[in-house]
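I have a structure here, written as structure tokens, and I will follow up with some questions on it.
Excluded from the complex is one protein chain; the other protein chains are retained at their positions.
First chain written, first letter: the chains are A and B, and each begins at residue 1.
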Amino acid sequence: MRLRPSWVSGLNSEFFVETKKRVEVIDITAEVEKRAGSGNACLVFVPHATAALILNEFEPNIQEDYGEFFSRIAKGEWKHDRIDNNAEAHLLSALISPSVLVPVENKRLQLGTWQRIMLVELDGPRKRKVLVRMI
Amino acid sequence: MRLRPSWVSGLNSEFFVETKKRVEVIDITAEVEKRAGSGNACLVFVPHATAALILNEFEPNIQEDYGEFFSRIAKGEWKHDRIDNNAEAHLLSALISPSVLVPVENKRLQLGTWQRIMLVELDGPRKRKVLVRMI
Partner (left out) sequence: MRLRPSWVSGLNSEFFVETKKRVEVIDITAEVEKRAGSGNACLVFVPHATAALILNEFEPNIQEDYGEFFSRIAKGEWKHDRIDNNAEAHLLSALISPSVLVPVENKRLQLGTWQRIMLVELDGPRKRKVLVRMI
């Protein structure tokens, strides 16, 4: 997994994440934090339909658990697989959500001790865009 | 399914969606887009406890898959059914969420190529209100 900053323009910013596996959970907190500016909250958003964002603990054990947990929820035979073999990825990302919204104070994310912002890749490997928007 | 614009007042706006089935997924992207104004993000919100909003791909196959996927997650015998026979709809809408938040630039929603905003009816047919709020 590599992170490449793209552009920063005033309050708006985006960066890219290259994933390596079909299902993968990647900690992107540091990339979001450096883009946090003035405002009351920071919106992090993936403009994708087979990836999602979550906010929770990140360590190697639970990192693997997330993948198994999410995969289990949507396992099945789906009609969408007739046209594109990634129905599970769509159903899961629809359920999980493509955004997280974090309170901000003095340009700093008000995250709890164990909260990390993570990108959930559900149909990788792919290059994913992450938008960071102060509001 | 019919969409009827209601009122537009400055940054605030709402419209109604009439659903036809018990469980149904309806693409409301066009109705939201025409209400997007100045601001950094667009909040779409349903003031209901048995409907929800998702952001993902919309095509006839996956439209049916959503319904089956969501119904499967909450299938069961629930205490709330003693007083109102719609516990599954409440549990699902609580899990899915009544809102989506989309980044906006130059009054345009920054949606990905495959992202559509959808209302998820879980206890229809009903007339549902959708609030659109720029923030």
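Basically, contacts are C-beta pairs under 8 Å (C-beta built on N, C-alpha and C of every residue); 3 or more make two chains touch, one makes a residue touch a chain.
This structure is a prediction, so every number in the text was calculated from the model and none was measured.
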*Which of these touches the unseen chain: B:K21, B:K34, B:H80 or B:K127?*
B:H80
*Using the definition of touch stated at the top, determine which of A:V102, A:L119 or A:V132 touches the missing chain.*
A:V102
*With the full complex in mind, choose from A:A41, A:A87 or A:L122 the residue touching the hidden chain.*
A:A41
*Residues belonging to chain A that touch the chain removed from view*: 39-41, 54-57, 59, 61-62, 64-66, 68-70, 72-73, 95-97, 100-103, 105, 110-115, 135
_Touch list for chain B against the chain that is not drawn_ = 11-12, 43, 45-49, 73-74, 76, 78-80, 82-83, 87, 90-91, 93-95, 97-99, 101, 129, 131, 133-135
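Quick note on the criterion: only the chains that are shown with their structure count from here on.
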*asked:* As a quick test, compute the distance in whole Å between the mean CA positions of chain A and chain B.
replied: 21
